[in-house]
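Dropping a structure here in structure tokens format, bear with me for questions.
== subunit A ==
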Amino acid sequence: MNIDIVQHSPALILAVPLLFAFLTPLVDRISEKGRDALFFLGLIIMAFFVAIMAYEVYTVGEWSYVFGGGTVTPTGADSSFFRILFVADGVSAMASITLTISAIGAAIYSYTFMKDETGLNKFNTLFFLMVAGVNGMVLTGDLFNLFVWFEVASVSSAALIAFKTYEGKAVEAALKYMIISVIGGLFFLLSIGFLYGQYGVLNYQLLAENITGTNLDKIALTILVVVLALKAGAVPLHFIIPDAYSMAPGSVTAVLVVASQAGLWVLFRVVFTLYGVAVNTLTIGWIVIVLGILSMFIGVTMALVQKTVKRLMAYHAISQTGYMLLGVGVGLAVLGKPEMGLYGRTAMEGGVFHIINHAMYKGLLFLTAGAIIFKTGIRKLDDLGGLGHSMKWTMGFFIIGALAIAGIPPFNGFASKLMIYKSVYRFNPLLSIIAMVVSILTLASFVKVFHSIFMGPKDEDIYDTGDVPKPMLAGMTILAAFVILFSLFPGAVVSNIVEPAVEALGVI
Partner candidate 1 sequence: MSALAYQLVPVSGWNPLVLILLALIVGVLVYMIYRLGNHSYKETKYKREPFLSGNSPADDPDSLHIGGSNLYWGFTRALKRYFEPLVRGHTGLLNDYLYWFVITVVVIMVVLYFV
Partner candidate 2 sequence: MELSKTFDKSLWVFHVNSGSCNACDIEIVASVTPRYDVERFGIKLVGTPRHADVLLFTGPVIKKTKERVLRVYEQTPDPKVVMIIGNCASTTGVYYDSYAVEGPIDTLLPDDANLIYVNGCPVRPENIINGVKEAWLYLEELRGDQG
């Protein structure tokens, strides 16, 4: 039997978490240690397959994987017409790498973070399902399959948000998240219906060849853009993000960030690959840019007045999503025009690089916030203080994450933000100035948080010698190591990981 693992790796990336998700309750009946071991084993096997797929994409090129075997042909009895397609290209590789790093860091972290909880078999199952759903969203090449994975990711994320109930507040947040995701999914289905009704095909490739810019297409595009912006957390659809991120347990929030970014990846695929130049890209580009600017500004100003640590960080996540939308929106606005080669491509690279940077440093920040809540049990900023005396490692990681998010050289946030500033300036100077002001306000906000939590004399009420347990530190170290790695070699990351993604989106 000749099984080509490399060719099958997209399917295996999805099959492994699903298999382990359903194995976990069974193994849990036998032994608890087995369940924990299965957790890490599943993620490591998935990481192995992601590495294989990424290596193949970066060395050989992209390919489409048809479920059920056979080759992809547009017509005929065995055609791709009736099959589910997975696409392994730069976008899938980059998104899967981001998700894997975040998931492994969060999994090692939750070994001690969730130790005292009951129902951990359900936590592991839901975690695997969420990972599978997010991977599915970026790997798939078919619109209806995308809807399926969208729903899988939403349901499992909602259940994970409600995991630690916090006297019902987390359950409320999860309920709201569930309703918003379901309604978003139904609108998504509606727009898929519009496209299917007109063209009769559902996969990206065939649809992209056939699509024209009829009015129904524009309606479908509007609904798709708004639903995916809802998933990603762009203003004015961002209201669910602070509730969900602040109530979820620490390790889950780090992966929820990547799940929201999956919405962003799908948005880029829809706008670039699916529609491309069929609609007026200047208009849709400016719409994305306006969403980005609103997200950046409203996100950071709301973050300045927050009194709870995780809610503040969630608003910063919204603000950073604005940077990604800004960079890619500028690229979209000049799609097909000669300025693309001049600055549009760099703007896109900056926006896309910001996605992986953001997942790394935001995940790190959420894990440090979770560590503080784990150690002291206090969520509000007013009651915290003087933790720098005891939690030195957590403070170090917080400093790395805070400087990275504020865009201070030499961290990776600076690298991607510099690319965005300089290229967006050539498109329209005002946007770049707003982006820089938002960056300064981000720094201001994190200085406030740092001072409130870590500085000051030892507070006798909450002082407790020692830092958080080692597995939590190990999880944070993984993400911090990637932040520092990307800070030291941003050029290498951009040319090896970000450029294939940008080229896969159809931008030459």
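Quick note on the criterion: a residue touches a chain if its C-beta (ideal position, glycine included) is under 8 Å from a C-beta of that chain, and two chains touch if they have at least 3 such contacts; residues count from 1.
Criterion applied: all candidates are chains of the complex that A comes from, given by their letters.
Not measured: the values here are computed from a predicted model.
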Touching candidate for subunit A, same complex, options 1 or 2: 1
Subunit A residues within the candidate 1 interface of the complex: 176, 179-180, 183-184, 187, 215, 218-219, 221-223, 225-226, 229-230, 236-237, 239-240, 243, 279-280, 283-284, 287, 298, 301-302, 304-305, 307, 341-343, 345-346, 349, 380-386, 410, 415, 418-419, 422-423, 444, 448, 451-453, 455-457, 459-460, 488-492, 494-495, 499
